[in-house]
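Let me begin by presenting the structure, written as structure tokens, before commenting on it.
Only one protein chain is missing from this complex, and each of the others stays in its spot.
Presenting chain A:
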Amino acid sequence: IMCASAKYNTRGPALIPRMKTKHRIYYITLFSIVLLGLIATGMFQFWPHSIESSSDWTVEKRSVHDVPAVKLPADSPIPERGDLSCRMHTCFDVYRCGFNPKNKIKVYIYSLKKYVDEYGTLVSNTISREYNELLTAISDSEFYTDDVNRACLFVPSIDVLNQNALRIKETAQALAQLSRWDRGTNHLLFNMLPGGPPDYNTALDVPRDRALLAGGGFSTWTYRQGYDVSIPVYSPLSGEVDLPERGPGPRRYFILSSQMALHPEYRLELEALQAENGESVLILDKCTNLSDGVPAVRKRCYKNQVFDYPQVLQESTFCVVLRGARLGQAVLSDVLQAGCVPVIIADSYILPFSEVLDWKRASVVIPEEKMPEIYNILQSIPQRQIEEMQRQARWFWEAYFQSMKAIALATLQIINDRIYPYAAISYEEWNDPPAVKWSSVSNPLFLPLIPPQSQGFTAVVLTYDRVESLFRVITEVSKVPSLSKLLVVWNNQNKNPPEDSLWPKIRVPLKVVRTAENKLSNRFFPYDEIETEAVLAIDDDIIMLTSDELQFGYEVWREFPDRLVGYPGRLHLWDHEMNKWKYESEWTNEVSMVLTGAAFYHKYFNYLYTYKMPGDIKNWVDAHMNCEDIAMNFLVANVTGKSVIKVTPRKKFKCPECTAIDGLSLDQTHMVERSECINKFASVFGTMPLKVVEHRADPVLYKDDFPEKLKSFPNIGSL
């Protein structure tokens, strides 16, 4: 089975090569492969080249007017009208798409033709600028295929963006004669201006049988949910006018209406609003007395005042988008571009890409009946939310409205998501602006779940050769009631671990894993042997922790299973002189890290550390033989956004007389190195994810005036 997903090695890095006997076969196979490859390549190199360079397709210089013409006889077949009952499972031939490892649909574009009727007159403009841009975008995208037999979706090159620019019957005939038309199955039409006078249908009137419609102006009655795609009406001004993003915040006007062709009834209601609320409401109209040469579409007027359009939209917090003859309005695109929050007043309108976009975050939808209440409704929205909506509006424009390319790709992605739902793009990816994606976290262990105590924890001891101290740690840890297994990671390749009989006898299973290389990251490998969620990482010289302290640590971890819960606390500080981060191991009032020399955490973070550590951190740590614990702190904080929990006052771990900065961490160079690590990691993560807190976790009755024997965890060391 081909999977797009990576296959993870579940066995662990403890791979001691087994070769020797298989040496021979291995080499012979390799030889033959190489030999074959050589012959194949050689033959190909020196074979006379019968394949001409066909790059002229791409550099082709042809004119749209030179495309072949197709004559449509008057009696050529017309497709059925659009079938309102079509859904993906009834009208779409999903077998054409097949299962493919990339989970991408293949889209074919018919080549461009000119269609003429019997008398030789053109049926429509061959192709509009926008439709050409749209097809170019599809062709450049990874959805595109030029092989009609492998295609899952077909896009006709017949331009139906604007219904008013085409002849309905003849266009339908042109569709019907497409080579793979087959009642329009798996065909996708793009239309932005549907309907015509007098009643303006909300979907394209061209008979199209089963074809999918990406339409700009659907009403809830014509939109086939889950089949059609609602798209924006593109505003050509998007390409012409550069409106730089404006920071969110209060603007000069509160409500602005900029549409020119409002129904007089709407205009009256808006003017009433203006009369009531004064200057904060601005109702613009077309200009009547413009001098020649000034494009009317780029100006708006209020009484004698002239405003530049669409720049004026940036002066207002809310911009009204009222329905006209059609439901979809190009002004929506301009409004979003200006970062003005659209107030959409168009009953039953299906908003663009509503299948995936959460419009409540970017707009205010108000029923037509409630028009007189607009002002009060908008006033009730908190300022902070308005600012977010402004940002969101701008983001929607940038991502999905800005160009025909954006519109085309979003449409195809929506259809793609329906066909490969298990690979669909998530709500967050569609809706969160980059700034939010950047600052937010999505905790992989988001469910508030307190793991059952009975599961216990697995202690993982990383060791090299300090056998005596290791055995002491094993004996101490084995006294902890909730220990369920002990795993020794033997990181020394030059020496075998002691014989089985020499190991301390303990009440839980003890497993020794031998590693292939002496790497620090071996400590964080998600070994299959770890069957519990909780992992206690402990160094082979941490002998001071009492059984009560460890058991209490486990209980604390159960209450915070998505955090690092550990004993040695450390802090990072900003060094103002050096202008960089500094590592602090003094006893301070704050902690931001716990060392994994003695810490509980969820096994999932082993998986993250091994497979998802950003940048080159993992290799860097292995190469420097240092800072694996800091890397783990960064990783967990970055993915959960939460602080560590330091448990119990314990500060000495190796011997009673040791100071806080004991053993390894004593010398100055070490401190410098650790500081370097923090700076390095902060730059790889692009941020400082560590959170500083002032608290630590103690048993409820710690140091309380209460008989020790009644306390659950009496034996909590003071230092």
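Miscellaneous remarks
Everything below uses one rule, namely that contacts are C-beta pairs under 8 Å (C-beta built on N, C-alpha and C of every residue); 3 or more make two chains touch, one makes a residue touch a chain; residues count from 1.
The rule is simple: contacts and distances are computed from a predicted model.
A chain of this complex does not appear here, and its UniProt-recorded name among "Proteasome subunit beta", "DNA replication complex GINS protein SLD5", "Succinate dehydrogenase assembly factor 4, mitochondrial" or "EXT1C protein" is "EXT1C protein". The chain not shown here is touched by just one of A:Pro68, A:Gly120 or A:Pro198, and that residue is A:Pro198.
The omitted chain makes contact with just one of the residues A:Gln305, A:Ser440, A:Asn619 or A:Asn715: A:Ser440. Touch with the chain that is not drawn comes from one residue among A:Ser316, A:Gln413, A:Asn431 or A:Thr463, which is A:Asn431.
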